[in-house]
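Below, a portion of the complex is reproduced, with chain positions unchanged.
Per-chain numbering from 1; labels A, B and C assigned in written order.
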Amino acid sequence: MKFAVLINEGPYTHQASDSAYHFTKACLDKGHDVFRVFFYNDGVNNGTRLTVPPQDDRNLQKNWTELAEKHDLDMVVCIAAAQRRGILDENEARRQGKDADNIAPGFRISGLGQLVEAGIAADRLVVFGD
Amino acid sequence: MPTLHTVNKSPFERTAFGSCLKHLAAGDAVLVLEDGVVGLRKATAFAGDLDAVSGDHKLYALGPDLDARGLKPDDLVSGVTVVDYGGFVDLVAEHDRTQAWL
Amino acid sequence: MSMDEQTIDTEVVKKFLYVNRKAPYGTIYALESLEVVLISAAFDQDVSLAFLDDGVYQLVDGQDTKAIGMKNFSPTYRALGDYEITKLFVEKESLDERGLTEDDLMEIMYEDEDDDWAEKPSIRIVSRTEMAAVMADQDVVLSF
């Protein structure tokens, strides 16, 4: 079956990203397709490569990046939500005249249409938030 | 065309869990996760609300979240089925849609 | 565009429900939900909006955000008809509990192309039972 996942909260402050990660991993382990993981609202903050969590804690960004690499997972960060919150890739940084970018490997920035597409294309969409 | 409702908020902190229970259609089930699981304990101010729906609707709880909050299956109201993340996936697949009560 | 996007059958029309349960301005969820709603209209999907619990405050008339320094996005609800989004379900029990009536809400109209462009109200006050039925009749339910 084809799943899509929506994540509305950033890492660490709310459990949403953790729950979504374990859910997505379980989907893939069971042989399901995950069409797309979409990061919206504060969820875009999962996609920064600048986090340095404590040594004895999980590294959520690294977990997502590795899951994406292993399963060729499409992880999309909403561009409008990302601009409000300061998540940029190299292109966006140049376009906005910013002197740095912070997107993590495995994440790509794209439009909200990608969320609607995921809703259309997937058999089930599951939302994780606050 | 049953729905799987997901609830991740404590009924003692927010009204989402209570509102969810008031919007169940025939055949709908509820999966409780994250802080929501504290609402499943028996002998609380909320247990009556659960009892009122658990005859007609299946209640599921995410085991990893029960463990984290020190809740044992014996602590819960009757009629709750405990699942892991894989069981969560199965429930989503078995229902026609999922609705999150954020 | 990724490979995945090219596999989408754009002929598919699904029923999308956007569930709004939070007041505006205290959090951004109402605004960012509305931004998705507008995009889904561009995809020609069958879109409904549910307003229940504190979500009913999103439609209250007379919002003035000057003094909090935030943008007043409530006029956008009035423009939804232009995007052929004409089904705004508002739960009566939620209004009652909050001391609100339909008269406290904005007037939101659309022109019905199947009825000689007659002006009709987009807001439909429904009971809690009717709201549950609306929720059960969807393909995709999005909550923020």
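Operating definition for what follows: contacts are C-beta pairs under 8 Å (C-beta built on N, C-alpha and C of every residue); 3 or more make two chains touch, one makes a residue touch a chain.
The shown structure was predicted, so the numbers you read here are calculated from the model rather than taken from an experiment.
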| item | value |
| --- | --- |
| Formula of the whole complex, where the shown chains each stand for all their copies | A x2, B x2, C x2 |
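As a convention for this text, only the chains that are shown with their structure count from here on.
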| item | value |
| --- | --- |
| Where chain A and chain B are represented by their mean Cα positions, the distance between them in whole Å | 26 |
| Chain B and chain C: spacing of chain centres that average the CA atoms, whole Å | 27 |
| Overlap residues in chain C, where contacts from two or more other chains coincide | 29, 139-141, 143-144 |
| Multi-chain contact residues (two or more partners), chain B | 97-98, 100, 102 |
| Partner chain A, residues of chain B touching it in the complex | 6, 8, 33-35, 62, 64, 84-86, 88-90, 92-93, 97-98, 100, 102 |
| In the complex with chain A, residue positions of chain C that touch it | 2, 4-5, 7-9, 12, 14, 16, 28-29, 32, 35-36, 39-40, 42-43, 45, 139-144 |
| Interface residues, chain B side, partner chain C - complex | 1-3, 15-16, 19, 22-25, 28, 97-102 |
